[in-house]
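One protein chain omitted, others in place.
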Amino acid sequence: MQLGMIGLGRMGANMVRRLIAGGHDCVVFDRSPDAVNQLVAERATGASSLEDLVQKLEQPRALWLMVPAAVVDETIDALLPHLAPEDILIDGGNSYYVDDIRRAKALSARGIHYVDVGTSGGVWGLERGYCMMIGGEPATVKHLDPIFARLAPGIGNIDRTPHRDPAKGTAEQGYLHCGQNGAGHFVKMVHNGIEYGIMAAYAEGLNVLAAANVGKQTHEIDAETTPLRDPEHYRYDLDLADIAEVWRRGSVIASWLLDLTAGALSEDPTLGKFAGRVSDSGEGRWTIKAGVDEGVPTPVLSAALYERFSSRGNAELQNKLLSAMRYEFGGHNEKPSA
Amino acid sequence: MQLGMIGLGRMGANMVRRLIAGGHDCVVFDRSPDAVNQLVAERATGASSLEDLVQKLEQPRALWLMVPAAVVDETIDALLPHLAPEDILIDGGNSYYVDDIRRAKALSARGIHYVDVGTSGGVWGLERGYCMMIGGEPATVKHLDPIFARLAPGIGNIDRTPHRDPAKGTAEQGYLHCGQNGAGHFVKMVHNGIEYGIMAAYAEGLNVLAAANVGKQTHEIDAETTPLRDPEHYRYDLDLADIAEVWRRGSVIASWLLDLTAGALSEDPTLGKFAGRVSDSGEGRWTIKAGVDEGVPTPVLSAALYERFSSRGNAELQNKLLSAMRYEFGGHNEKPSA
Amino acid sequence: MQLGMIGLGRMGANMVRRLIAGGHDCVVFDRSPDAVNQLVAERATGASSLEDLVQKLEQPRALWLMVPAAVVDETIDALLPHLAPEDILIDGGNSYYVDDIRRAKALSARGIHYVDVGTSGGVWGLERGYCMMIGGEPATVKHLDPIFARLAPGIGNIDRTPHRDPAKGTAEQGYLHCGQNGAGHFVKMVHNGIEYGIMAAYAEGLNVLAAANVGKQTHEIDAETTPLRDPEHYRYDLDLADIAEVWRRGSVIASWLLDLTAGALSEDPTLGKFAGRVSDSGEGRWTIKAGVDEGVPTPVLSAALYERFSSRGNAELQNKLLSAMRYEFGGHNEKPSA
Partner (left out) sequence: MQLGMIGLGRMGANMVRRLIAGGHDCVVFDRSPDAVNQLVAERATGASSLEDLVQKLEQPRALWLMVPAAVVDETIDALLPHLAPEDILIDGGNSYYVDDIRRAKALSARGIHYVDVGTSGGVWGLERGYCMMIGGEPATVKHLDPIFARLAPGIGNIDRTPHRDPAKGTAEQGYLHCGQNGAGHFVKMVHNGIEYGIMAAYAEGLNVLAAANVGKQTHEIDAETTPLRDPEHYRYDLDLADIAEVWRRGSVIASWLLDLTAGALSEDPTLGKFAGRVSDSGEGRWTIKAGVDEGVPTPVLSAALYERFSSRGNAELQNKLLSAMRYEFGGHNEKPSA
């Protein structure tokens, strides 16, 4: 079927490629004409403006927005004058699901359908397919099924889940209509919250392994320093790249994130191109807020998020306060950096 | 080659089966004669006692202990009078690596070699192979290579890691000589610590999803209860089994633990056979202690462990203390269970 | 000066008493006529309705709302038709500061001044005075100074802070104009977030003390249970009431919350009237959300909140999921409750 794609960054462009390879017809627009031209060279139809894009699509139109969450609303506003009732707007980016609820309601008043799609897969989606979590009206989501089916990974060579009824919907194809508007991004939000937690679990564990040689170091003895009681228990020089690799086969913690970690460590065991300032992009934060609203405890997911905050230096003031208190009650001076 | 296996529980028996299927010769012993007889029926050589087992093995012997960590020492003590210099004792259970260091030193004085093997794979190892993390002297570990190579999963159909030198050791076969004695169980310990963290990440996230319908519930208004500010943001009835399934393909958080979670939820979405009293079996605790000794922060791994403690009711007193303080300063009475 | 008080619960009634004792003139209203009559008997002027209350106050009026956060808006709506420009509405309850911002803006359009006051002191405020954190326009807050000065504890017998300029405002009297509207409740919100953290710190520590005798218990040995390695290190029967008491004098962790804890433990060391279902009343949650918005890591405050969630059974599903995963990968059955 025909789809308009707005936003041809990493994700949008590759989705178009995957759709075209599946025989779908894509009309594409991006603020960068180069991005448009590149895909035109790969058999997409180019558009020179949002209006041009709309006019090149047959009604009812299906338009997929793959733009930063911060510009979704302005893009919708720019599109609206050109749309007609029954047209479908799909937000495939990382919007906050609360915005989906608001947008769906507002667009519904104009007869326009809104679909929110949380998309996981990153730079690997072109090859592996995109895992999609979808929110919207059932009829609209059903109408778009050919698009979702093509973008999704499909069953592939991954074993079917025991006990699962094969007739039960599309989940095992890698896409799922989760519920009414916002449900897609809600599920994607929590997906990312979990992702933070899993990443942190590996990172913490690997750091415990990396420090397994602290017993080889010598420490001075003073009232400010706890000597290591059993230095002979910490004299291992472990090869993190090998360890990540060995866990990839047969271990309980095998995962795609582990595969990637093994790759990064194989390429450079020192991870020298990173300083350790870890970004977070919204969903992890929103997951914590949702848990707080619901009264669901999320200590692991929260800790993972907070490690990222700290990695960017955001705990500096609280650390200074701790040193100041120690100085006040015990006369402790800060030890200089080793 | 020939191997003696002591302890024919879930893990030990399946390892023997996998070795026999690979052409190795296994002499087996267990306190339960039935367990021995079962494997004799599957072409193992049975032993009626530890002494009998030792005598049925050719020197230098290789004996694999697959017994609860708490009885490893007494088993070694019982074996010792029958062993000869150059014999090899392999502890494949979940020993604390600190015990490995102690044992290796003590056995070394008698000319006996000790190898610690952390083994992951659980009930699935027979089919998938066992991921093994190994500590010990290089020559001893090398001598046992045929055993490890057979028990391990091998490369299988899992993609090779980019940038990895194929000549770099056995890690991509699913087994690794990690370092000197204790290194195997140290790495396995951290593996399990990570496992706790990953499991908790999924569990917390899925609970946030399960509670996405709290906005449908009505709450009374009083000074003790925070009303949900935006109940219209929490009106989703999400299907956890479908969601776990959809993440299995193409998503960033695909993993074997997720596969298992999808299976459990497909079998029974209510998880009715579980009360939620989660055991922990040592490695998670030791990982936290190692991080503490090393000065490595492990907030995620710790939170995961503590959730298990709480699930078993261990936080009861501290919760009562919180209620008591609230009563003291604010006259707040506990709200009865809903 | 004259003040109208709406809401004569624990807090409101005692504030009126403290004001009357200080020579102020209070007109009071509550939905319960009994509550009004009680204070009339203590020299307040009673009002039979909100309208009656407004009419008994001289312009510009100062009305203090001490009602549950959930009914502040409806109370303001009911008052509005009777108010005149320059009247002052004070919200002394536990409103979300975001609501203060909204209300101040809306009321400002009608010429009415809004002041938000976060109040700490609980049932002890009548005797100790109330610590007040205030948000609003400087002139309005200044106008109300006699009220705040009377309700506040004053310097009392607490030592002055070294290095502090005595001319620097009212903070050392126990009340503070924190900033524009919302600032009062923002600071109170964080105050409560900190309170949760401190309470949890004591509660956790005391539970570690209470369990210092676990080495006296016997544990069965199986693969599901980690035996305590050094039971001889955990054979202390500690008296928590005595320990809380001893810390009250001279220790670094002396505090009013500790005083209360010592009292609760002295009254009943078993805390038998509490089940350990700990409520939370909003500010703790909002503090976490503010930290998340700001990118400030709050692992301690979050952990404290989550312990409360768990104490009320909210982690049940995630715990079941953990047990289900353990069963799937390792065949582990849940251990029955001890």
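So that you can tell them apart, the chains are marked A, B and C in the order they are listed, and the count of residues begins at 1 in each.
Basically, a residue touches a chain if its C-beta (ideal position, glycine included) is under 8 Å from a C-beta of that chain, and two chains touch if they have at least 3 such contacts.
Worth saying up front: this structure is predicted, and the values here are computed from it rather than measured.
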Would you mind spotting which of B:A183, B:I288 or B:A324 touches the chain that isn't drawn? B:I288
Options C:P85, C:P138 or C:G156, residue touching the unrepresented chain: C:G156
Pick from C:V40, C:I194 or C:A275: which residue touches the chain that isn't shown? C:I194
Touching residues (missing chain, whole complex) on subunit C: 97-98, 101, 120-122, 125, 128-133, 152-159, 161-165, 168-176, 178-180, 182-183, 186-187, 190-198, 200-202, 204-209, 211-212, 214, 228-230, 232-239, 241-243, 245-259, 262-263, 266-267, 287, 290-291, 293-304, 306-307
Touching residues (missing chain, whole complex) on subunit B: 252, 285, 288-289, 292-293, 295-299, 302-303, 305-307, 309-310, 312, 314-315, 318, 329
If you put the missing chain back, which residues of subunit A would it touch? 9-10, 68-71, 94, 96, 122-124, 199-200, 202-204, 206-207, 210-211, 221-227, 229, 256-257, 260-261, 263-265, 271, 274-282, 285, 299, 303, 307-308, 310-332, 334-337
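By our rule, only the chains that are shown with their structure count from here on.
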Rounded to a whole Å, what is the gap between the Cα centroids of subunit A and subunit C? 37
So what's the Cα centroid distance for subunit B and subunit C, whole Å? 43
Contacts with two or more other chains, residues of subunit B listed in rising order: 122, 200, 202, 204, 206-207, 211, 229, 256-257, 263, 299, 303, 307
